[in-house]
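Shown here: the complex without one of its protein chains, the others still in place.
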């Protein structure tokens, strides 16, 4: 079984300091959390941007600032920028993080309900964003909230817009879309082509149980305050505590933790492209 | 195993005479197809409306006209009106077919991609439409394009807006959402509460294979030109031919066909409310 | 999807004329049934032997006689001889049909309960029989009554005793072993290596429903009086009627029927070895 890649979804668009005081909002807070999580065993960081008021933004300058600080304190980690829609629906604005040339960016290949909204990723938008991935050579992480999104990604691959082997992240347990059960996780992991890689992002109470299941199944794990604010014992989570918990569980079952270079190999990331983003953030 | 309920999705919003000359568009054509399909063994009819140009419409008068003619030629069948969005996004207009008090109406409890569009059914809209189902006492058929829609329906049930046992229709194989495989159908049929009823609507090439699987599994079947225009041998389908095929397959495997009253019992429809719609269509 | 291979298990060890007058017992009856079933679309024949009193026997002369008559009336079909244990537990006697060099022979790679008996195929016996398959170059059909038998076969393959791609036959619904549900069939079909071929033999009432499911899934089908004596309508089955039913269902869903040469290609049988058995039956 491959070593375990631990991803941290640090901030997201929804969490606030009021919900959990440990949510990193500023570039400085985000970078410090990256450093602590990397020390604990995480290698891949899913990054959003917030404005001066802590609200989600697609302002590319904010993304650059986050990346700049992360690269200073943790130059070895893999940065994955978000292309999510809660921060804005403008197609170009959503694509801009990809154009910064991070090693990875998230890509939700379909639409579904989330609390209070339709998370809209129309067939036309998906096609557009896939074209940006193609032009930039950035590796997408396919965010799968529902089964059909797998097939939509395979369709883009078949059309030559994105390249396999694909990496999927199954986002399970968000109200409005696929629930966070072991059955659902196993089902999705069996619905992707062999040779693909996958991780799971369990939402809220589903986070640690599904992470645990992925450790056993040979998948990878995403944790973080974007997805879940509370530890299983009811106390407030922090990003490093979540990573530490995953590491302890992995050790108990004998699964080793991947370092940054091992993660790049597992994910088919070209190490030579590791720092392309530096040219874009000056 | 319960007898088999055969539903026909006669017309839909997308098919045209150019695609298949047998698509029933006018009230007269629709009613004639209902009669032929009922004679062949179908009992439940999923009905859309088209305007004078054959385009999809939410014009309630068109719905009334369709119902009027169907009731004349086939008073025994169960009518299920569509609340789909391709004919218009106005909430009230989409709810109006429910207010005609048909025995059933369709209800998609989530959002997903379909060819060229996001099929939008936001959390707020779902809540609104569930309220209309509650007020009218009309039985919803929960249209499930993705797994999360099951849970969304159960959430509405838990809130007291719709009543169990629920009837689900798994719509599989539409580009943009869950593919039409046996694995997916079995998975969904295992994801609903015991005591629920379900049918499958396989799209295009998936129609007959999934109908066949449902016959074996003890589920029910929806066929019709809304979902599929072509017979497995490549020739143009007609609604009655699709019903006849399902009946022949059911007979081969020893599954009996439900008549209208048996279907009402299986679906928990109150026979006393069978003709409430008559008061609304005059 | 590949064309459908139809296997007939003509006689078995248990059925008698008292149970169903159409069970072929003598070489003549067996050969006539092969001819009729081949005319109806079957290509692979699973053959047992009975003695002069109609009782199961491992007498190799009886096998030869059956083969001789089959080859006279249906030289094109694929013959698969049984190595089952109900007719005797002697290792050499069970292996002797393989040494006749039929194109295929059955091989149950584990033990399970059947009505009134433990169907014993010990690890040591399996190893022995695999060696005979290796020496003769006969292709085994792995008879799977329980999940572990798949793995046992893969273990023999790993040790170089049998050669992939393997062909599995899932025998489901026999009292004492795995029940004949769609879930179980799908599960087993997902538990074999990709590139394998498989068929299903549903026992008794499970025969036609599982055959139907296999048609849809892209697997192959075994029917016959060994497995089931009764048509879904309750009337006595005959081998040709069962084949005809499978053919009709396949046609309804658009699956084509494989002829002998197509079946050999799908099963990786070398056509040059088609008649090796003739040298052994004189």
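Chains: A, B and C, in written order; residue numbering restarts at 1 for each.
Going forward, contacts are C-beta pairs under 8 Å (C-beta built on N, C-alpha and C of every residue); 3 or more make two chains touch, one makes a residue touch a chain.
Small disclaimer: the values here were computed from a predicted structure and weren't measured.
Looking at the complete complex, one finds that the omitted chain is in touch with A, C. Across the entire complex, the residue among C:91, C:128 or C:187 in touch with the chain not shown is C:187. Considering the whole complex, the residue from C:146, C:226 or C:252 that touches the absent chain is C:146. Listed residues A:28, A:72 or A:252: the one in touch with the omitted chain is A:252.
When the missing chain is restored to the complex, the residue among C:121, C:213 or C:239 that touches it is C:121. Check A:17, A:89, A:183 or A:265 against the missing chain and you find that the one touching it is A:183. On the side of chain C, the interface with the absent chain consists of residues 110-113, 115-124, 126, 145-148, 151-152, 155, 175-179, 183-184, 187, 190-191, using the contact rule stated above. On the side of chain A, the interface with the absent chain consists of residues 182-183, 186, 190, 208-210, 212-213, 215-217, 231-233, 245, 248-249, 252-254, using the contact rule stated above.
Operating definition for what follows: only the chains that are shown with their structure count from here on.
The touch graph of the protein chains shown is a line. In whole angstrom, the spacing between the mean C-alpha positions of chain A and chain B is 38. A separation of 42 Å divides the Cα centre of chain B from that of chain C. Mean C-alpha positions place chain A and chain C at a centre distance of 50 Å. Of all residues in chain A, those touching 2 or more other chains are 190, listed in ascending order.
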